[in-house]
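The chains shown are only part of the set, and none of them has been moved.
The first chain written gets the first letter, and so on, giving A and B; residue counts start at 1 in each chain.
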């Protein structure tokens, strides 16, 4: 199963920044292309006061800082140059995490979507939208909000595709800023299917693909969960992608590149389940030959050998 | 706002060692010089049993280990060579942290200051003293101790300048060896001003500059706190420096180089407040092109571009 998409984690919650400039990004898009990646997904356009493009709206309304570089423009130009599709990730004001109220996210993004499409919609590589709030089964009440956001993205852009990347509430679903590695009260297969069927039912028509994060369950659980995900996606007319995490959740340093054997287990499970596409979180820190984590360059080499073995 | 000084964190509490020899330090002083750094500050001459120079006194009195290299001599020689000023950071026995009693630190450093000045005072680059114990508002009782130490440094060295680098008791003032990133009970602006006015009043004459660490408050709080710091410094005749932390306090890995955008926000806030000088903690791990953290080299490049944009 080949990885054909990657997130770009500028505006990060938990991955230290590499401080790359245009030159490094240009080179990285080349490294991506060389292993078959055709899609880059900017994970979010902003989080609280940090934003990726000089949004007049967000600076005025949310007190956001003027960004030193227009990353959206840069990524789109580089995506054009390298022939990649670019997905735009919505803004996360952080208010939902503070108050439990999603209305604010809807209101903010109504403006963001319009603003962004007006400024950047003409780029050839602008290929879709990523509904960036990461949901899990506990966010069922949020289905309406996601449908609204997805619909808005489609309406403004002539129906460009949208996707979400939720997590499975498995044993490794713990906060990054704790020293814990796992928890006891993981979701069962049956609960997972019940709850996500309800969510997917509510999202029909406004979301085109679901890319479950693959790192919260144990490796021997992959097969069962992936089979259910595929079944549900088929039932509700969604494309079934896997978000193959290329960082290691099992280690005290949160987070460094994953051991290749683990990535391979996860990709193989997605292949067996008949998934439509694999994307990764994310190439530039965890798989790139120029990553500050040198393990990433070795992972790149191991992954290339794996691709060759598939031919 | 240009960074013109950096700590050197040999004898570290929380930053893993790079195991550099003289060759690497020589090269690093060159990298510093190239971006306008004129001052290096050895953060402490010792902590508990680990020391930076072969002090007969500390080995005998505190059971300190014989250091493999005389770092003080090496740094002074290299500072001479590169035309940098060297500040000497006092010894921290650790007893204060264990017992709450500062008398021991005063006693130990009385000897250290004499010993060091006798051995190294002749170096052209020996330019000042750093009162290395990091205080916050909770350490008000310690004002006398700091005055005594600062006075002693000045007396022995013909009045060489002294400075302190306290922290603001803000929301990010949490221990490095916990997984927490923030806390609830942060200090208010009013409390901050009241308590530090009292401390600065007690330090007059023995301390020449205060360099508040800039990483414990949120970015949108910088302007208000910096304005107060400058006002207080002016009132009590201190130079107002900023200690611009070049590591990222917002990430689970404690600590890797900061995102350039954040460093820029902090430097700009210091500039707007009319600060006298910017130093950083610290160049060699977090901003150096030869740092083991490759993000640091990219930060160096982004910072150089920023300097060029200021011209």
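Rule of thumb we're sticking to: a residue touches a chain if its C-beta (ideal position, glycine included) is under 8 Å from a C-beta of that chain, and two chains touch if they have at least 3 such contacts.
This is a predicted model, so every value here is computed, not measured.
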{"item": "Entire complex copy count, 2 subunits given", "value": "3"}
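As a working rule, only the chains that are shown with their structure count from here on.
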{"item": "For chain A paired with chain B, centre-to-centre distance based on mean C-alpha positions, whole Å", "value": "39"}
{"item": "Chain B residues touching chain A - in the complex, by the definition given at the top", "value": "179-181, 219-220, 248, 251-253, 256-261, 264-265, 293-295, 298-299, 301-302, 305"}
{"item": "Interface residues, chain A side, partner chain B - complex", "value": "12, 14-21, 24, 49-50, 63, 65, 67-68, 176-179, 253-255, 291-292, 294"}
